[in-house]
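Each remark here refers to the structure printed beneath this line.
All protein chains but one are shown at their positions in the complex.
Chains: A, B and C, in written order; residue numbering restarts at 1 for each.
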Amino acid sequence: MVTVRFFAMLRGLAKAEVKEYEIGSPITVGELKEMIKKDFPALTGLIDSRSLLVSVNQEFANRDTAVKDGDEVGFLPPFSGG
Amino acid sequence: MVTVRFFAMLRGLAKAEVKEYEIGSPITVGELKEMIKKDFPALTGLIDSRSLLVSVNQEFANRDTAVKDGDEVGFLPPFSGG
Amino acid sequence: MSNLNKKGYYTVQLVRIQLEDFSIDQEVKNVMAASNGIGGVTIFLGAARDFSKGESITGLDFEHYPGMAEKKLLDIRERALNNFNIIEMGIVHRVGKIDIGENIVLIVAASAHRNDAFMACEWAITELKRVTPIWKRETTGKGDVWVSETP
Partner (left out) sequence: MSNLNKKGYYTVQLVRIQLEDFSIDQEVKNVMAASNGIGGVTIFLGAARDFSKGESITGLDFEHYPGMAEKKLLDIRERALNNFNIIEMGIVHRVGKIDIGENIVLIVAASAHRNDAFMACEWAITELKRVTPIWKRETTGKGDVWVSETP
């Protein structure tokens, strides 16, 4: 199982905080993004935006980063702390 | 009367905090320095040093600044606040 | 709150995310406990101001990614200690609801001389805004809106 976490405006648009996916073999962050766009069409614009960051197990990841069973993936809109 | 005030290491070397001078007509800071060197030979090195600042009525002055009756003149060794 | 530092002593936790307000005096004291050689401390305090991009603001609400945000702040402290000539650094960020005028974030950079403290402090707040998963929602006349970009 892969746990996807949505934050801030993404959570509001997805109307969900967490979404879990059963995956057989490892996939890439890019492949996971396509799955999420299908399940949450409202997120498409943000997920395709260059300003969206993705984390895998709380480290920054890119399109090609592998996601395997047990991983936690964060979908992170632009930060505004400080 | 002109009131000369010595601070920090100058006060220690002069063994005085204040020295008063009766002057008839206005003199320059440079002339006052010569009077003080005569009265306090221990101050000669510091008074001739480029790092000594002089104030007249609590504003920075230079060699040519006029000193007149009633003025307060400060002899200020290098600052070390902050 | 305490953590185990490199030397194995329990110490006050200098890097934290918390709901409660903080005292600048207390945080500075915690950082200065690191050494009697500290002569210059540069502090940045971020506070909740009443406008943003021309819009009037009546309150803020911060959310963070628990675990990851703390890790990023600890990492900023580590990198500041490695890359600047400072003795210690503390970072505290509040989350949850914050009223106008209240404290949001505090960076304390302590060094022997002030130049290093200024450089490290300014770097750390810039880096915090860049890499820390924290999000701000502003309460405006138009309702509550997530801030999507840091100015």
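Going forward, a contact is a pair of C-beta atoms (placed from the backbone, for glycine too) under 8 Å apart; a residue touches a chain by one contact, two chains touch by 3 or more.
Predicted model, so just to flag it, every value in this text is computed and none were measured.
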item: Touched by the hidden chain, restricted to displayed chains; value: B, C
item: Listed residues C:44, C:62 or C:146, member touching the removed chain; value: C:44
item: Which of C:73, C:86 or C:125 contacts the chain that the document leaves out; value: C:125
item: Candidates B:5, B:19 or B:37 - the one touching the absent chain; value: B:5
item: Residue numbers in chain C that touch the chain omitted from display; value: 23-25, 28, 32, 36-51, 100-101, 112-114, 117-118, 121-122, 125, 151
item: Chain B, residues in touch with the chain not shown (by the definition above); value: 5, 7-9, 12, 51, 55, 58, 60, 74, 76-82
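By our rule, only the chains that are shown with their structure count from here on.
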item: Chain pair whose interface holds the most contacting C-beta pairs; value: A-C
item: Whole-Å gap between the CA centroids of chain A and chain C; value: 27
item: Length of the line joining the C-alpha centres of chain A and chain B, rounded to whole Å; value: 73
item: Centre distance in Å when chain B and chain C are each reduced to the mean of their C-alpha atoms; value: 49
item: Sites on chain B at which at least two other chains make contact; value: none
item: Residues within chain C bordering two or more other chains; value: none
